[in-house]
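Once you've had a glance at the structure underneath, I'll fire off some questions.
The complex appears here without one of its protein chains, the remainder shown in place.
Chain IDs A, B and C follow the sequence of writing; residue 1 opens each chain.
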């Protein structure tokens, strides 16, 4: 509680927005699938941070509960993503996303 | 007894035709169409006896759409045209061997069903549905059984479809707009709607776009010649004989009464446009080398006159337009049938490859000539009555309209006689197998009917007059 | 009475139907006889009616059936038999019978003889409808109907495309006139709400219509008459129409159909009387036509063409009379003209028959001895047309010129010149055909013969009529004028007193004719000149033999441009119109290609677009909000 008062909710929002943007730009600029996954994780964790901050701000636990949901979902997502990645790797031998350009037009 | 019986006969007949298989299909289709004609005649009798043949049942609650069919003289006349021509068109299909006969005959009947429905519908929504579904069968008929190179045909017919479809979508918009205003699609309620003049103008042009493309009025005609020349004979007959009358009929039934003030305001422009179409169509016709295209453009010219009569907003114009719709329907079917007969023997539509037919088959030549003369509106043919009324109505609007539009009787004679000369006259060049009795029946019927109504048109005039008067009152 | 009228009307129609449906199986002679008999029945009926309708008697109105209504106008199949129509019917059916008779022999070699007779019968039927109709539309039926028959008969030998061209031309030029007629009908119908002659006549008296509209109506009707009666500028079809068999030329293009214009103007005389301006136009057009056609006739070498131009010229004279309001004079000339011109055509047919189709006068000559009956009947008719006393043409032409003299001296002068020319070219025709030595091939010479009785009998009858036809309207004591008096509002123009002026005019006319004959005599009989071949003519002669290049001019200013426009429209406008309309389609189609470039399969691009979208959203919404 103390921390929140000293730092201020706006800064939390800014921080998580910043983190979110870092994730987004990572996704945009990097071509390595693993790094892209990590970027997505950063984005999701930015949201988690935000949720926790709001939870604290509102003195309401449901935000923190939601974080658990998010983490579960993120884990599931990454699991599926990695599975796809593995099969991509098996097929083309690398994980450079630029090689995936067969579908277009 | 109500009028839906005709629709039911046609629809059931279409299904029966498809089910019956390729061998029987043509016969069943012919029987069905004759039955539908019989039903129409029966209905006509009842109608003349003062019986109420209308149907009105609720179909959809939201939006309020009724399955409403209304019979008045005008609808009756158009219905007669549709069901009367259908047997002729089907019979004229007999000269050609189609693959998958059951499908084409079923589609023809289905199209007849849709067109008859269009002429009868007294509910805007129902009307629109009939109007639109009439497009589907003709699209397939032209696509599947048409002639010429498949790629070119495909393109031409798709253009036709999209073009007409585009026009009717604007009509749909207009209908929806009217519905949001009045909360009903019922024709009488739509008539009673109070709209301001801006709204009427928009409504007028939305409808105009749909009908101008369908009729077609120059410059919206670019689909026509190609489609006619690509479609098979029966398709062309359906298109030119009945389908383009849908547009003309709709002008009378829907556009003018719903947008009266705009109709009056823009009358001179639209009439002038139609008249330009007459001349333009006739001029373009002159130099056509393909006989089907020639007839298509001639049809453009004739229909321009009908449209001019309609938009002149006079009783003579209306009357003439309806009469001319009927007579033009008959005659153009006859002409296209003649073309089919020649095509079956010469396998070409190019005029320059024809000639010297009269010398080999004078009977055929005589029938062709009478139909050709009817199309140039020789007195004592049905077409004359209509053309006279139409030109007279234009005269009432403005003498110059009549004079300019009247050049159609000169130019019409010019291109028709020229065509006849090149196709039929001259010395023998290619051998022409005489047409058989069965083949000539359709032509004989057309000739007899054309001359009969040329001499005794009054029953038809009496039939349509009251309804046209009431439409005119609605507009005025 | 009604039976008579029905019979009069429908006998030729029945003949037509029999011939068209059963003619082939009936055989040539039978179909010819049926064709002739039915027209003869009509003639008898007409005689019967004629005996009942005399001057001043009530006219007969016969209502056959209702036809249709246009707005408030009722149009019925009804017929009006009065002095005018009966008179006209008399010579239509009378001459018609003779020409049918003639055709039995003349057309005997043609395989489609039954068709020929059926068309002729149909023609007579329509002509009767035209003449006997009691309203403008029935007249119009007949009007277009005879045009149709004319088309069919000119193109009777349809194997030859030139003939078909001539037929087509006749039909189309007639249609130009028909449009005028139709507009005239519209004006009258619109103004009077009726198309019945008698009703219009009675309504015209009341002052309800603006004179200018009336003038336009009259002018339109006159344009119709121009088309049918081959007046300038719609005259060029008639000479071409000579492509048809000669009896057709005699019946349709000389005696009956081409006079329909005159009939119509006479029928509507009450209208034209009210529009002096239009009358002037008629007179001028008629006069010009008379002289122009006559001048062309001077140099024609085709025997039928000469007669055709002569017909045009004579019709011009009739219009001159009409324009001057002398309707009965015009009618008189129509009748005498019918006699001598029919005779001339049939005579020329006889000549052509003898020469197996040769029509060029340069290849004739010396036929006088071989074909005496033909020669003499034609000679009488030639004298008649040239206006030599006492043959019929003298009286009728003289009355026209006399009327012109009283009304307008220049018109009289021009009309007189036309008749001098007439005398010249007619005698030129006679000399070239019948005098001197035969100039054809040896083979033709062997086969030269006088025609059979079926041909000569009509010739003799017509020749007789041409000689004595003038008696019906002698100056001073005109039966015709008297008979037709009830039709016209005013006192007949033709009743000139036989004063010294009249005699002087007759003398001038006769001298003029003699001068014409004299020139022809000196050129073609004494000097035995033969016209030069077509490619050697020069100067004015060339202009004349090319008919003042009228056809070429029409070709250049109307037909060619029309074709050019048509080609332009077909190849250019249509194409680009279509391209414009479907340009929208092509444009979207082109966009589609560009779109496919963006969708390049690179996920980075997709994400970039995504993020751009987000940014756009946020910026737009927050800018608005703040």
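We take it that a residue touches a chain if its C-beta (ideal position, glycine included) is under 8 Å from a C-beta of that chain, and two chains touch if they have at least 3 such contacts.
The rule we apply is simple: contacts and distances are computed from a predicted model.
Engineer: Given the options "Cytochrome C oxidase subunit I", "Glutathione transport system permease protein GsiC", "NADH-quinone oxidoreductase subunit N" or "Peptide ABC transporter ATPase", say which is the protein name UniProt records for the missing chain.
Structural biologist: Choosing among "Cytochrome C oxidase subunit I", "Glutathione transport system permease protein GsiC", "NADH-quinone oxidoreductase subunit N" or "Peptide ABC transporter ATPase", the correct UniProt name is "NADH-quinone oxidoreductase subunit N".
Engineer: What are the shown chains that the omitted chain is in contact with?
Structural biologist: A, B, C
Engineer: Any idea which of B:1, B:60, B:192 or B:448 touches the chain not displayed?
Structural biologist: B:60
Engineer: Which listed residue (B:95, B:115 or B:143) would be found touching the missing chain in the intact complex?
Structural biologist: B:143
Engineer: Could you pull out which residues of chain B are in touch with the chain that's been left out?
Structural biologist: 60-63, 128-129, 132-133, 135-136, 140, 143-144, 150, 153-154, 158, 161-162, 165-166, 169-170, 172-173, 176-177, 179-180
Engineer: So that we can see where the missing chain sits, which residues of chain C does it touch?
Structural biologist: Listed in rising order, the touching residues are 585, 588-589, 591-593, 595-596, 599, 601, 603, 605-607, 609-610, 612-614, 617-618, 620-621, 624-625.
Engineer: Tell me which stretches of chain A touch the chain missing from the display.
Structural biologist: Residues touching the hidden chain, for chain A, are 9, 13, 16, 20, 23-24, 27, 33, 36, 40, 43-44, 46-47, 50-51, 53-55, 57-58, 60, 62-63, 65-66, 69-70, 73, 76-77, 80-81, 83-85, 87-88, 90-92, 97, 100, 102-105.
Everything that follows uses one rule, which is that only the chains that are shown with their structure count from here on.
Engineer: Which label fits the chain touch graph of this model best, line, ring, star, complete or other?
Structural biologist: Shape of the chain contacts: a line, open at both ends.
Engineer: Could you state the distance in Å from the CA-based centre of chain A to that of chain C?
Structural biologist: Each chain reduced to its C-alpha mean, chain A and chain C end up 98 Å apart.
Engineer: What whole-number Å value describes the gap between the mean CA coordinates of chain A and chain B?
Structural biologist: Those two chain centres are 66 Å apart.
Engineer: Quick check on the complex: what are the chain A residues that touch chain C?
Structural biologist: 24, 27-28, 31, 97-98, 100-105
Engineer: Which positions of chain C touch chain A when the two form their complex?
Structural biologist: Residue list for chain C touching chain A: 596, 599-604, 607-608, 611.
Engineer: Help me check something: in the complex, which residues belonging to chain C touch chain B?
Structural biologist: Listed in rising order, the residues of chain C that touch chain B are 20, 65-71, 112, 115, 137, 140-141, 143-145, 148, 151, 155, 158-161, 164-165, 167-168, 171-172, 175-176, 178-179, 182-183, 186-187, 189-190, 216, 562-563, 565-567, 569-570, 573-574, 577-578, 581-582, 585.
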